[in-house]
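Below is one structure. I have some questions about it.
Heads up, one of the protein chains got dropped from this complex, but the rest are sitting where they should.
Which chain is which? They are A, B and C, in the order written, and residues in each are numbered from 1.
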Amino acid sequence: MIIVQEQDFDLQAEYSALREDSPAIGAIVTFTGLMRDFNQGDDVQSLFLEHYAGMTEKVLEKICAQARDRWSIQQIRLIHRVGELRPSDQIVFVGVSSAHRGDAFAACEFIMDFLKTQAPFWKREQTRDGDRWVDARQSDADAARRWQKD
Amino acid sequence: MIIVQEQDFDLQAEYSALREDSPAIGAIVTFTGLMRDFNQGDDVQSLFLEHYAGMTEKVLEKICAQARDRWSIQQIRLIHRVGELRPSDQIVFVGVSSAHRGDAFAACEFIMDFLKTQAPFWKREQTRDGDRWVDARQSDADAARRWQKD
Amino acid sequence: MINLLFFARLRDDLDCQQESLALPEEVTNVGQLRDLLCQRGDKWQQALNMPGLFVAVNQEVCDWNAELSGGEEVAFFPPVTGG
Partner (left out) sequence: MINLLFFARLRDDLDCQQESLALPEEVTNVGQLRDLLCQRGDKWQQALNMPGLFVAVNQEVCDWNAELSGGEEVAFFPPVTGG
């Protein structure tokens, strides 16, 4: 399940959907990304998240399919918000269930690392000194590169 | 926060406690371990979790302290249940908040890998053919060994 | 005709979100399309040479050799920053 939406999401509802799926599940890993009040050295008042509708969903589907190919996974739930956000707001959720914890941890982190570097979302921050587009981070590119197989 | 208890726990309450802590948090990773209905080739009807009261808490404190030394973490919440459990029951929760996702993922998985190999809990399963103590897994020992620094 | 899309900083810099363009006969790949757009002046030249610029044809990221035959949706955008 992959959703791009303006509304907030409810971790408990996502977790329940993962958990109630099957008694063969032994591990559920969730990642939630929150808006920080500080970035690139400045206080941030709000954030606007833009995306390339249509392409975003395709890229996220592809990343999740790659995770399924690589690890033994029961279910994936992925939600990414767009539009206006405030500090402490939830931005993104990735939940993965599996029989074993190693698969759930790896798949969840893999999905986030590739979402960060491949999914067409862009953040514009509002600071006291005006608006600015957030710069891509080298650390995100490095994180995605770790998953390359030899 | 480290708790060993018989009662069930509420993921939403733990997540809220992690999230409301500070607007500097950018990432929350949670792991939940659930009881599977199948293990070592047999259907499992129920599980009894025994522990070494006192020592358990000390070991878990030490594992969390090691995680804090190694990664930049805001908060850790860890709950492990003991006593009688049924298939699909929640067994263990580890939640980690951090400014960045890499730290939160690594610390959460590190804590689980060492909890599995060092914390004095023991599982006794009830199957159709009677009770049995669960065997330790080589895969858990291997998972913990991955974290050794060169 | 191809459908051009520009996102985020690129859209702001070019003051252009979407444009329909008749493809000249000699333009057969996205690299040539970029060169054509750069001829519009400094603003375009600068924006379409930003570090890490992505191009996607029909919503799939591709390299500058990707072929165009007309009818495609071609999107230019800066490095992504979601999550």
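Things worth noting here:
One rule holds for everything that comes next: a residue touches a chain if its C-beta (ideal position, glycine included) is under 8 Å from a C-beta of that chain, and two chains touch if they have at least 3 such contacts.
Please read these numbers as outputs of a predicted model, since none were measured by experiment.
Displayed chains that the missing chain touches over the full complex: B (touch as defined at the top). Residues of chain B in contact with the chain left out of this view: 33, 49-52, 54-55, 58, 80, 91-92, 112, 115-124, 133-136, 140.
The rule is short, and it goes like this: only the chains that are shown with their structure count from here on.
Taking each chain's centre as the mean of its C-alpha atoms, chain A lies 27 Å from chain C. Within chain B, the positions touching two or more other chains are listed as 101. Within chain C, contacts with two or more other chains are made by residues 83.
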